[in-house]
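A single protein chain has been omitted; all remaining protein chains appear in their positions.
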Amino acid sequence: MLLQALGKIAQTLVVLFFVSVASFGLLKLAPGDPIQIMLGSEYSQESYDSLKTELGLDQPFLVQYADWAVRFVQGDWGTSYVARAEIFTYAFKEALPVTLTLASFSLAFAILIGVPLGVLSAVKKDTIFDAGSAVLALTGTAFPSFLLGILLIWFFAVKLQLFPVMGYVSPWENFWLGIYHMILPGLTLSTYFIAMITRLTRATLIEVMEQPYITAARARGEPSWRVVWVHGVRNIAMPLVTILGLQLGVLLQGTVLTETVFNLPGIGQMLTSAVLGREYLVVQAGVMMTAALFIGVNLLVDLSYPFLDPRLRARK
Amino acid sequence: MTERMTDMALPPVLTLRDLTVHRGAAKILDRVNLSLGQGETLALVGESGAGKSTIAVAIMRLLGTAKVAGTIELAGEGDLLALTERQMVKLRGQRLSMIFQDAGAALNPSYTVGRQLSTTLRRTQGLSTAEARKRAIELFTSVGINDPEGRMSAFPHQLSGGMQQRVMVAIALAGSPDLLLADEPTSALDVTIQAQIVRLILTLTRERGASCIFVLHDLALASQSCDRIAVLYAGQVVESGPAHDVLEHHRHPYTQQLKSCVLEIGTKTLTAPEGTVPSHAQMPPGCRFSTRCPRALPRCAGEAPPLVPLRATAAGPLDHHIACWNPE
Partner (left out) sequence: MSIQTPEAPTTLPPTAAPDTANRSRRSVFVRRPFFTIALIVAVAYLVAAIFAPQVAPFDPVQQDFNVMMQPPTVGHLFGTDSYGQDILSRVIYGARFALIIGIFAVLIGAAGGLVIGLAAGLSGGGSEWALMRLIDAILALPSLILAVAFIAILGQGVDKVVIAVGLSMIGPFARTVRGDVLQVRVQLFIEAAQLMSIPYLRVVWRHVLPNVIFPLAVQVTIRISEAILVSSSLSFLGIGVTPPTPDWGLMIAEGRDFVSFAPWMSAMPGFALALLLIALTIVGDGIREEFDPKLRKDP
């Protein structure tokens, strides 16, 4: 089992390597000569050449890549001119916490609403409730989140004035105010996931409820709530976690849009302003962070299988 | 149909009257009448699809969407079909319990076997966590699980098929039920272990004075282990009586066919009774076996024979019923 886990970790590192090569290549493909940009409009050929040597840009691609990778791993990501800060500090200390707060808040929201909704649909299979939640789930998966965000702002913040229109307060500094500011963005981002989790929970639970061990649990007198919530729901954990891991990308790209709708200073805003400001180093950092997050979480999902399903543990 | 077994010493624990089950348009069980005395073991025998398991599941009221008619009377509770689901939940595991065909599939893969047994003990017996654990280990010992303490923390997939079925037996006995329903408890096991498990279930139920219904497809095994046998064909009881009589003095042609199957297994030519059970859409209005019966008369296909007691003769006993127009 340990060997299997090590194999998965090695494979993950290879994928990360590919991503890093690609995002380094991205930087090379970017229009404009970095040396020209650094030297300004007037410079001599000598100063151009010496800067080129100094920056290592006369080296072959792979050497340049290795050089870059070492610096990247050490946290030397360059400087953002727009944010007037070290990209590493900016990305990790300012942008990432916002994105992670939003993402985890939405995920918690989605699980807390989606799983019970899916369980109810499965238990009340083929009733009006089930049909209604199916329609909601379809709409929820297809509805563009940024539009939903604007509608929520219009209704809850402008019409009812229940929530702030936009802005971010860190829940680490002021917990309740932070949560308060997260409710509308969280709802916006989680709608897709509520819908998806509802559909998935319903489908997998219906399958699980047909298993003999469910009948056996009923036969030994387990009350129906225990049969559903203890014996049924425990066995949908694995497919649920798998799909959530694979859909993390959708969550991350959703944060980009939601951050723009609600003016939250996260990775998404960092990326869009970097594109508009032509800051390729920042774009690269955002791409690397997103990929690393996705790959890392899916590695965790893979490694969590033996804990979710005892059958995958080694025989005693 | 009006005459019933009357020579019972004790009042019956369970009585089925005209138990009929429909699933959609298909009639899976057709007016089944059976009764079971205190401490008695009854075997339900027949081919797969005969409705044997349906009877057991119907008694537990776990048939889901199927339509159930008739009455299922459990001593002291009245008609089970008239109870609410909440009342039924209290009976399951306490007065009625069930052992399933494939123990590997009937144990929840996500929980340890110890936990599945202890929660049943805690609920049915009102034991504390520590007491339940102690009692669980005792039960594991009594069903013949070696290293019971170690096995408490095993997951179902870590046990062999035989061990899994022993765990099922322990769970079924946890609430000291009056009636145990064993649905082909050995069909998923190796032949060598089958006899062990059947013997284990019988010993344990007899020790506790409980009654037991065994669903089996092996007539010989049924006659060796049970007090009485009911032979089912296509959802109907065709012959019932004391085990020895049904095996040795059977009168229904279908019982004869079942028996010869068993004999042929002895000589290593495994054959099912000839022909197949007609589908529910093509079921003849009369005797359901008439399409395959070697002794069929013209009236058989059109007119259903009632289940009647055999006339008391010097050799034949009273409590032997058959449903046939032309018995052997």
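Residue numbering begins at 1 within each chain, and the chains themselves are lettered A and B in the order written.
Note that in this section a residue touches a chain if its C-beta (ideal position, glycine included) is under 8 Å from a C-beta of that chain, and two chains touch if they have at least 3 such contacts.
Because the structure is a prediction, the values reported are computed rather than measured.
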| field | Chain not shown, its touching partners among those shown | value | A
| Residue among A:63, A:108 or A:151 that touches the chain left out of view | A:151
| On chain A, residues whose C-beta touches the chain left out of the figure | 8, 11-12, 14-16, 18-19, 22-23, 26, 29-31, 138-139, 141-144, 146-147, 150-151, 153-154, 158, 165, 242-243, 246-247, 249-250, 252-253, 256-257, 260-261, 268, 271-272, 274-276, 278, 280, 283, 286-287, 290-291, 294-295, 298-299, 302
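Just so we're on the same page, only the chains that are shown with their structure count from here on.
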| said: For a test of understanding, state which residues of chain B touch chain A in their complex under the given definition. | reply: 57, 60, 62, 85, 89-94, 97-98, 100-102, 105-111, 120, 123-124, 154-155, 157-158, 168, 171-172, 174-175
| request: Spell out the part of chain A that touches chain B in their complex, as residue ranges. | output: 211-213, 215-224, 231, 234-235, 309-311, 313, 315-316
